[in-house]
Structures are given as structure tokens and as C-alpha cells.
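Take a look at chain A:
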Amino acid sequence: MADTLLWVLPLVPTVTALAMLMTRRRRILSLLDVGGSAVLAALTLVLAREIAADGPRSLGVLRLDELGLVFLLLLAVLNLAVSVYTVGWLRQAVAVGNMKARSLRSYFVLVHAFVATMVVTILADNLGILWIAMEGTTITSAVLIGYHGHRHGLEAAWKYIIVTTIGISFGLFGTVLIYAAAADVMGGAGAMSWTAIMQVAPQLDPGIVRIGFVFVIVGYGTKAGLAPMHLWLPDAHSQAPTPVSALLSGVLIKCALLAIIRFQTIAAAACGPAFAQQVLLVFGLISVVVATPFILAQRDIKRLLGYHSVEHVGIVALGLGFGGAIGTYGALLHVVNHGVTKALAFFAAGTAIARYGSRDMRAIRGLAAVAPIGATLLMLAALSLAGVPPFSIFVSELMVLRAGIGHSHWVAIAIFLVMVVVIFAGLLHHAGAMVFGEPRGAGRRPEDWSPLAGMVLLATIMLLFGLTIPANFDAVLRRAVEIVVG
Partner candidate 1 sequence: MNVETVQAIIDDLGALLLFTMILIVAASQISRAIYAVAAQSLFIAIAGAVLATATGNMDLWVIAGVTLVVKAMVLPWVLHLVVRRMNVRREVEPVIPIAATLVLALMVVVMSFHLSASLGTVRQAITGNALPVGIALTLTGVLVMATRKTALTQMVGLFASENGIFFTAMAVTQGMPLIIEIGVILDVILAALVMTIMVLRVRSTVDADIADLDRLKG
Partner candidate 2 sequence: MTGERPFELVLLELVLLVLLGPLVTGIIQKLKARLQCRQGAGILQPYRDLAKLLRKGTVQADTASGFFHSIPVLVLAATVAAGALVPVLRAGAPAFALGDALMLLGLLALARFLTAVGAFDAGGAFGGMGASREMTIAPLVEPVLMMVVFSTAIAAGTTELGALAAHRGTSWIFAWRAADFLGFAAMLVLLPAETGRIPVDNPDTHLELTMLHEGMLLEHSGPGLGCMLLASHTRQIVTLALVATLFFPIAADGALAVDLLLGAGAFAAKILVLAIFLALVESSYAKLRLFRVPQYLGIGFVCAFTALALRIL
């Protein structure tokens, strides 16, 4: 059953996409959308239970271990929330004219194609397939980013596709090098398979793995939004339709991180853990530092969230770079927590943008007065992103910090903390200015149920993970950490 599911999983969004080709009606499309996402989420949960019980499953080039499961769960949950959110968001967008009613079909088809490629990215055991799927996500999401079709959208899409294509061609080069090293040891057959490579990883030539890993981290790091390769990210995240932004920030960059983690385990086994950690640490720190000024002086709310993703990807990299079981655990937890929270933030920002008709934060004022629930959710998301307990991100940042202190990375810790506090100030300043004060430029309109339902789902998870880590999820995370750390 579980093995078959591995194949079925990427097929679900594909079939949904194909089914959507048959209609143009918005209601049916939305229904299909939510239905497809729900099926995906349900199947993921079934798979998760089996894997939690019986360990990793593999079938051909696809394989799902606990490490992938963490990311797959994130994908499934966020995808469901995005679908629920999209229902109301689309109604509004069509009403305002941001989305054309006749082009909805292609939008939905592309979203599901995008999801399908991401599912494959997560499930891929073969590093080549991983690369192909990753390029597939680039192509599908590039079209989605430019979906609105205006000048800025196309500019963002172009930057996105060019920069990430360059990035993942570096990733391909790195893959080739690792393959060459592996093939040298074990012969050509199966040397692309991550599981197979991991078996022989300690015998790989450290020199070539070293170069390969540098290529991979710069390459997939571009896709993940690590600075200084992050420049496409705020452009793309700000121009994409809000649900797509949520998927990009919440899942896509996490898929790239998964690829980096996969290669990191190889590199750690081949060259010793210190090397890979050092590289990740440097890129993580650069990301955290570089994101800061742009968050402080930002005016566009979605760009703000984009830069914020850069910071958080940096924190994940820091967690991996601090290393050890705690750091890796923290990093993986942070992947999940940030994905959920960032999606929530994008949703809340999206509803605010729809209400005020502007992405400029100076135009959004007094949200609490006109949309109390949305404003509360926005504030909660901002507080969580800023790392305030009892929300989820605090816990994972605590773990990352703990790992850093445990390994005595004092300079990194100092820089990290200073930046986190400064970003906290910036974020809260922006959020406070939007939420409080006298409302301007927006009337009090009842809040739509569907965006709220999507947001409340995510907010619940955010709060839950801030207050506790469920035991079965903890078990999955622990085994995922074992996979990475060994």
C-alpha cells in the first residue's frame, strides 16, 4: 500500500490539474482545487502513519524517509490551507479584476502542476530526478509569478527564471561531480541514488565532493533564497498571486533546503561534518545579516515577507551549520514552523492588501478597526515570525541557539541575536503601524470565511507547535535528524 502511494502522491495533483482542464467555472474549479488538496493531504497522512510505524519506503527512483516526510507534511498542510484560502481570495480578486475569470483554469492547472513537481522533489531518491523536478518547479512557478501579466510581474518572473535556472544549473554541476565521485567508487549503476551514495559516502573522494557541495549549496541555495543569491526572492514573492507567494515561501524554498540537506549528509560523510557546517554557517549568517536592512526600510508588505524568508532560511542554514542533533532538529523544526507561519503571514497580508488595494504598508492603517480577526491573525503571524513565544518559531529558534551555544559559536550567536532583535523591531514596527491607529482608505466590510478558515488552520498549528511538540511528530523529527547526523 505504502509503496504504491509513493507513485500515487505526485499523481494526485497531476490528475487534479488534468481534471481542471474540463471546466472553466470558478466554483467547480475551486471545488476541485480543495478536493485535490484534501486528497493529497489525506494520502500524506496515511503515508506518514505507515512510515512512522515501519520506516522509510522506496519504489524505483522515489523514496520517502522521515526526512522527506517532514517536508511532505508541510507541503500537504500548506497546500490544503492555500486551497481553502484561494476560494475566497479568488472571489475577491475576480470581483476587483485582478484575475480574469476566463484564465482561472490555467491558473489552477499551473498551481497543481507546481505542487506535483514539488511533491516529486521531495520524494526523489535519485539526485538527477531531484534536479529535474526542481527545474520543473522553476518553470511552473515562473509562469505563476508572471501570472498577472503586467510589467512588474513579468520582470519578477524573468529574474526568477534566469537566476534560479543559473542556480540550479550549478546544482546540476554539483550533482554531476558527486555522481562522478560515487560512480568512481561503486560503478555507474545506481550512483545517482541518494541511498546508494550514502552507503559508500565515507569512501568518496573528499576533494571532488567538496567542490560538488560548494556548487550544490550555491546552486540550490539560490533556489532556497540564501543570501547573496536571494535577490530574485523578494521580487518573485511580491509579484506572485498571494496563494502562490505562500507556496513559494512556505514550501518551495524548503524543497531546495531539503536538497541541500541531502547533499550535506553526503558531504558530511565524505569530508567530515565540519566542512559542510562551515559553509552553511557562512551562508546562513550572510542571509540573516543581509535581510536585516531591507526588512527595516521596507515599504512593500510582500517584499518585507520575502526578505523575511531570506532571514529564516538563513536561520535554518545556521541550525544546520551549528550541527549536532540539536541544531539539525532545530533546523528541521524551523523549516516546518517557518513554512506554516510564513504562509499565514502571506495570507493575512493578502487579505489586508485586498482590503486596502495597496501593497504599500504606509497605506494600510488601522486594520484592527476594520477587520479585527484578520488584524489579530496578522499580528500573531508577525509576532511569531519575530520569534515571540508561545508561537512555534520561538521554539525552533531556541533550539538553533542552543546548538550554537553548545558548540561555542559565539560570534555567530552574537550576530544572530543582534540581527534577530533588530528585525524584531522592524517587523513589529511595520505590523503595529498597519494594525493599530485610525483606519484610512478602507471601509469596514465583513470578513470572508474562506480566507479566515485557511488562516485559522495555520494559526492553530502555529500556536500548537509553540506550546508543544506532539510526540509522534517528535519521533519523526528525531529519526529525520538521525538520517542527517548519522
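How were these candidates chosen? In short, all candidates are chains of the complex that A comes from, given by their letters.
The criterion applied here is as follows: a residue touches a chain if its C-beta (ideal position, glycine included) is under 8 Å from a C-beta of that chain, and two chains touch if they have at least 3 such contacts; residues count from 1.
Source: prediction; values computed, not measured.
Q: Consider chain A on its own, then decide which of 1 or 2 touches it in this complex.
A: Result: candidate 1 touches chain A.
Q: Using the touch rule from the top, collect the residues of chain A that touch candidate 1 in their complex.
A: Interface residues on chain A, with respect to candidate 1: 126, 128-129, 131-132, 135-136, 138-139, 142-143, 146, 149, 151-152, 154-159, 161-162, 165-166, 169-170, 172-173, 176-177, 179-181, 183-184, 187-188, 191-192, 205, 207-208, 211, 234-235, 238-239, 294, 297-298, 303.
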